[in-house]
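Before anything else, here's the structure in question.
Here the complex is missing one protein chain, while the rest keep their positions.
On to chain A.
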Amino acid sequence: MTRPDVVVTGLGATTPLGGDVASTWDAMVAGRSGVSPLTQEWAAQLPVQIAAQLAVEPSEVLDRVRLRRLDRSEAIALIAAQQAWADAGLAGSGLDPERLAVSVGSGIGGATTLLAQDDILEASGPRRVSPHTVPMLMPNGPAAWVGIEVGAKAGVHSMASACATGAEAIALGLDIIRSGRADVVVAGGTEAVVHPLPIAGFASMRAMSTRNDEPEKASRPWDKGRDGFVLGEGAGVLVLERADHAAARGAHVYARVAGAGITSDAFDIVQPHNEGEGAIRAISKAIADSGVAKQDIVHVNAHATSTPIGDMLEIGALRKALGDHPVLSATKSMTGHLLGAAGALESIATILAIRDGVVPPTINLDDPDEALTLDVAAHKARNMEVPAALNNAFGFGGHNVALVFTRV
């Protein structure tokens, strides 16, 4: 049996750069930063006082009563999924619900609900704790809400692999369609943990940038002055569809999901393998799985979070597994690090780079690290044909995911 081709027929996102895919992509190509100061009262006591917060609040999109029972990470997953679903034109298309699945994950889940309800428990007692608490904080909440929204009955899956979640959710969607368990999968990631506790936790690890006086310059992958990642919030969702299914209904197709590679380091709970061994294998597997020639993969949307160690290990891994020819982007320089949503948002950026023949810029790369030995579209977007491209996502726990997308 030949393996079915899988394509992307819908995109949705709500990010620090815009409330949808078009506005996010426009801002990204223009090189705009979504990072700003945290003006909340609680931020004053934190070592990190910057973040990339949503450009459009969920309350501008969903009604008040609906939002009462949604964690912020669920609300934005739902918003991105609604956009992707509408974009794919599948509503009313006669798609069998038992051939429709969901794969939407989060790195951290409903932590802000947990913390807010704990405040209520402490202040007012158990009877005042919201009856919506559990469905709001459960890690499968975003996937389940998306499944209800689109009417998916072939299974609702919630990947959790830290900052690799969004990419791994897409890889799972690819597997589901290839194995014949569904014809369409709504896949992506979501994250909303701009709250003092997660920030304090990451800051205690010394993983975050403390460039509080220059928020827009804080996320600077591969630059010598990089001092950690900038927390971002947002959601990205893709509609994956069996290629012949999409063709039969005359759907608009953005790109092909050509291959995925997933590995684990078995090395350290937070540090990447010191030679990038797991990343090298993930990239190699993705390329092999895609059947695409390395020289055609001319662009990489890198994981590049702006941390001292990880950024350079990825460069070494790319040189070994792919070669010295790709043009790189680190779009986290603009969006911050969306953790569990990063791999989904960056897959969308990778797909749009293919569609438009535009590699988005990496801003703030003013003083490149000497170990940066690959070409980066620094400061400005670069126009170039992109027949195929790679997206990397790596997560705490030693998760490595690489995805290859191609033109149709």
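A few remarks follow.
We take it that a residue touches a chain if its C-beta (ideal position, glycine included) is under 8 Å from a C-beta of that chain, and two chains touch if they have at least 3 such contacts; residues count from 1.
The rule is simple: contacts and distances are computed from a predicted model.
One chain of the complex is hidden; its UniProt record names it "Acyl carrier protein", one of "Phosphate-binding protein", "Peptide ABC transporter permease", "Acyl carrier protein" or "Manganese transport system membrane protein MntB".
Here one chain is not drawn; of A:Ala44, A:Val65 or A:Ala123, the residue touching it is A:Val65. Although one chain is hidden here, its contacts on chain A can still be listed: residues 63-66, 68-69, 127-128, 130-132, 135.
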